[in-house]
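Note that this complex is displayed minus one protein chain, with the remaining chains in position.
Letters A, B and C mark the chains in the order given here, with residues in each chain numbered from 1 onward.
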Amino acid sequence: MTKKTVAEEIKEEVDAGYNAPSNVNEIEVINTYELEEKAREVVPKGGFDYMSGASGDEFTLKQNTKAWDKKGILPRVLADVEFPETSTSIFGQDLKVPFIMSPIAAHGLAHQSKEAGTAKGIAEFGGTIMSISAYSGASFSEIEEGLKDNNRWFQIYMSKDDEMNKNIIDEAKADGATAIILTADATLSGNRDKDDHNKFVYPFGMPIVSRYLKGGAKNMSLNNIYAQSKQKISVNDVHFLKEYSGLPVFVKGIQTPEDAMAAIGAGAAGIWVSNHGGRQLDGAPGSFEALEAISKAVQGRVPIVFDSGIRRGEHIFKAIASGADIVGVGRPVLYGLALGGWKGVQSVFEYFEEDLKRVMQLAGTQTIEDIKHARLFDIK
Amino acid sequence: MTKKTVAEEIKEEVDAGYNAPSNVNEIEVINTYELEEKAREVVPKGGFDYMSGASGDEFTLKQNTKAWDKKGILPRVLADVEFPETSTSIFGQDLKVPFIMSPIAAHGLAHQSKEAGTAKGIAEFGGTIMSISAYSGASFSEIEEGLKDNNRWFQIYMSKDDEMNKNIIDEAKADGATAIILTADATLSGNRDKDDHNKFVYPFGMPIVSRYLKGGAKNMSLNNIYAQSKQKISVNDVHFLKEYSGLPVFVKGIQTPEDAMAAIGAGAAGIWVSNHGGRQLDGAPGSFEALEAISKAVQGRVPIVFDSGIRRGEHIFKAIASGADIVGVGRPVLYGLALGGWKGVQSVFEYFEEDLKRVMQLAGTQTIEDIKHARLFDIK
Amino acid sequence: MTKKTVAEEIKEEVDAGYNAPSNVNEIEVINTYELEEKAREVVPKGGFDYMSGASGDEFTLKQNTKAWDKKGILPRVLADVEFPETSTSIFGQDLKVPFIMSPIAAHGLAHQSKEAGTAKGIAEFGGTIMSISAYSGASFSEIEEGLKDNNRWFQIYMSKDDEMNKNIIDEAKADGATAIILTADATLSGNRDKDDHNKFVYPFGMPIVSRYLKGGAKNMSLNNIYAQSKQKISVNDVHFLKEYSGLPVFVKGIQTPEDAMAAIGAGAAGIWVSNHGGRQLDGAPGSFEALEAISKAVQGRVPIVFDSGIRRGEHIFKAIASGADIVGVGRPVLYGLALGGWKGVQSVFEYFEEDLKRVMQLAGTQTIEDIKHARLFDIK
Partner (left out) sequence: MTKKTVAEEIKEEVDAGYNAPSNVNEIEVINTYELEEKAREVVPKGGFDYMSGASGDEFTLKQNTKAWDKKGILPRVLADVEFPETSTSIFGQDLKVPFIMSPIAAHGLAHQSKEAGTAKGIAEFGGTIMSISAYSGASFSEIEEGLKDNNRWFQIYMSKDDEMNKNIIDEAKADGATAIILTADATLSGNRDKDDHNKFVYPFGMPIVSRYLKGGAKNMSLNNIYAQSKQKISVNDVHFLKEYSGLPVFVKGIQTPEDAMAAIGAGAAGIWVSNHGGRQLDGAPGSFEALEAISKAVQGRVPIVFDSGIRRGEHIFKAIASGADIVGVGRPVLYGLALGGWKGVQSVFEYFEEDLKRVMQLAGTQTIEDIKHARLFDIK
């Protein structure tokens, strides 16, 4: 009997309904790197590679974490700190912690509860924000079952047809979104070699954007999905989203001061520094490498959200000390979802909160504002 | 029975006619690094080591690819890009893509169709240029069977005897060459340790230069071939080639601004920045490391072709953003030839086109001219 | 029969009394890296991981030793040196060597003789200083059995209750401490992933601080111990310790010029540059990386003690050449204790003395003062 190829195995997974984990339990989070290794064991290969993989040589993916080691946190002693406070706010919304859920497509790859599971974990943790991706595998109403009345932002992948975009925004607003995140760095898919090897297709539909994805499940490959989305993203789209939604608009995927200023000029209410977790343009710098120059250009005009590479509390600290107001966490949450459903998600959020507080104490910072004034150290 | 040495095995290959692959089929190109690994399995060892290997410690070979990681491409968003255009031109010739075939000796090591196979793949892809090496294992007429009327440039390894050089140029012109490439960096062979171990000799003749290679097949070692070629290459040769051929002359192997200016002063119509794929002077910098300073010196006086280290569309982008007008691809094409004959060659060209377009879209560049104005980011 | 988890194994060790080595013998010290590997074989895993491990990714731990390779010692020849002299002094105390014992908790993890064994090794070596940690597993009187009348400093982990602190200081003074070391960088425990995996608890009590540790042995986890200690360390504590003890006060854990100046302003008699062996704030620079800037700020106002990363005489030399007056050694001594009890400790001190003298001879430095004027070389 001949050995099946990986692509054949994945096709079988899809045909069999894709067998994501379904257990719900608290997880012990010692660090999030280990979560990735454990998730690898329970998530079907095609899904795991999609979630954890990135584009090209995965240079940018690796740079996202290596970049942290170029800047040291200086422990400040005699700082009179006790019980560090992690609370902050954005757009008038109070947050318990300065980190939120980054938008990620297709949580159902990690767990059968899909985005609803993530949402429930976030709701139980409380005091943060769920970013809902337009490429969610769950519908707004399914997500609401988990999220209850917690804060949510909506990340749009635009259609070529603005009427459809209006339609989607209407739904997101009806669902309670308090901000729109324009995905500006993903007008097509990065060259994800692992997905190409696996001939990866999403094993389920995407209810929010299904109105503009023609052909249904047979068309759920990355290249097809992106091809049916809008490529020609420009400042006009920022303007359109702002005007039509009446909500604050983030431009996500900013890696240069020039784009940050263009986005602000077009009416963006916030800058989202991200390289999409290294999944788009390989050969780009690590996201943290790009942050400082952007922050200097923005000069506090609008808030900055940062993501791509957050794995420890130390990284949240470094990002805020380099100009971020809020930090997005992504893959580690999905790994928590895979390992423990909503309880796993909650465990991951609790881990980041505890780890950040430890770093704040040891660095001698009482508040998030103190972190913003902390000096980092160039490591050669 | 005693185990044969590698040299003995290779001698047997040669005696047996050297058993290069002969199949013709499209190949799936996920990335070109994998092509190298696959080609290793099908090409006889002596030939594969010759093609893939380089000189000395292979420091310069490795530096050719490591150098890409010193410069990041900055993804530019909100750039209003869709369907990036890769067309460009050189010396009045329109090109579909800004990359061409670099001259490489002895394609017959990779595939029985030799240079004719490469030429046919290029012809089928269309809109690019075949560089024909004087050390081709196929004759002009054999190559023409594959190339049809497509663009070609001729790379000369000069004889010590200028009458023979005139003779060769006459033939190349008769064959339709529209430019002459003077190989200035290979007046003798680099110290290729693998070839020395293998006691590598070319398993077939070189019809174009056979008029000045004495001794025939018995003399087909690297050192002998180079010894019978001309060592004393100077600006006089640039002048001679220009005057005699009436064609634009490239000087290939330029790694310094000084040599670029000298070549231009001697009448070169183009500069070819290359370190011969790391095969000549080991301990030289990566070719990409040398490009920027040369481009600044040349200031657009003549076009710059760049090669040595191109493995992804990302690299083509980075080279053009650093001053190259046209990029040459070499080894990846030979691996494609080895794996699929002319169809494999075509697949490799198509891969580069698609991958470059993806990078252009994600980097926010609509045209080749836009790439030239893109800013790279120093990665530490 | 199911395999025991590491945590179960460690629990058994604790229940069984924790089986530390007890043999006493000289050891051959070729280098201290090998001592670590040998100690790994004889110390129970929970204890070894605690001693050798550090926080987070252990980035800072690794940086502590990698940092040495960024600065080269320049061998100075024709320097007319013979029999280099390692004697120095601090606060009027003459020292045979410029290195002392750094404070470390719980030596009993390494050897049944606990701190008394370390103290005896130091006493036999003579002419240096024992730092006694408040988290010692031995009492002052037990330590005195080994230490006899040798120099000692006392490292305090402060209680939230100053009366208890006074009480502890009274005892330390009665015991003969000639300086107080304020632990300013450990107001809670670093995120020590290995200890978390092992569910590490100290297998014995801490007599010096037991007055403020509630719950006894059941409470001997790192987090509990730190939680019961004082977090809000400030310049007031420096002032308090100085005034109450009447002794010179070091502030330990300084990594910035700012903190050094604050400590001096608050009355510190010495600065102790340290990152706690990489055990506290991971993501901090290597301790040696931080030294030079601090030394430049302090400008000799008070002496500087340096620790975190000393493994060879070469490192002692580099630290002194970069501004340290005295160097603390830590883990290597514990490994010596584990491998040979007090004789092992003595062997380690003798090794450092011999190795430092060799470096001094080869670097052309006759005295410690000469080292201070030696020029280091930036290695790229």
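For this structure, a couple of remarks:
In this section, a residue touches a chain if its C-beta (ideal position, glycine included) is under 8 Å from a C-beta of that chain, and two chains touch if they have at least 3 such contacts.
As the structure is a computational prediction, the values presented were derived from the model and not from experiment.
Shown chains touched by the hidden one, complex as a whole: B, C. Touch with the chain that is not drawn comes from one residue among C:51, C:81 or C:222, which is C:81.
Which of B:110, B:156, B:181 or B:233 touches the hidden chain is settled by the complete complex: it is B:233.
One of B:126, B:176, B:207 or B:285 touches the chain omitted from the figure, and that residue is B:285. Touch with the chain omitted from the figure is made, among C:144, C:259 or C:314, by C:314. One chain of the complex is left out; on chain C, the residues touching it are 30-31, 68-69, 72-83, 312-314, 317-318, 355, 358-359, 361-363, 375, 377, 379-380. Residues of chain B that touch the chain left out of the display are 56-57, 59-60, 63, 70, 184-185, 187-188, 190-191, 193, 196-197, 231-235, 237-238, 251, 253-256, 258-259, 262-263, 266, 275, 280-285, 289-290.
The criterion applied here is as follows: only the chains that are shown with their structure count from here on.
Taken chain by chain, the contacts run in an open path, each chain touching the next and the two ends left apart. Here the chain at the heart of the shown protein, by mean C-alpha position, is A. Taking the mean of the C-alpha atoms as each chain's centre, chain B and chain C sit 59 Å apart. For chain C, the set of residues touching two or more other chains is empty.
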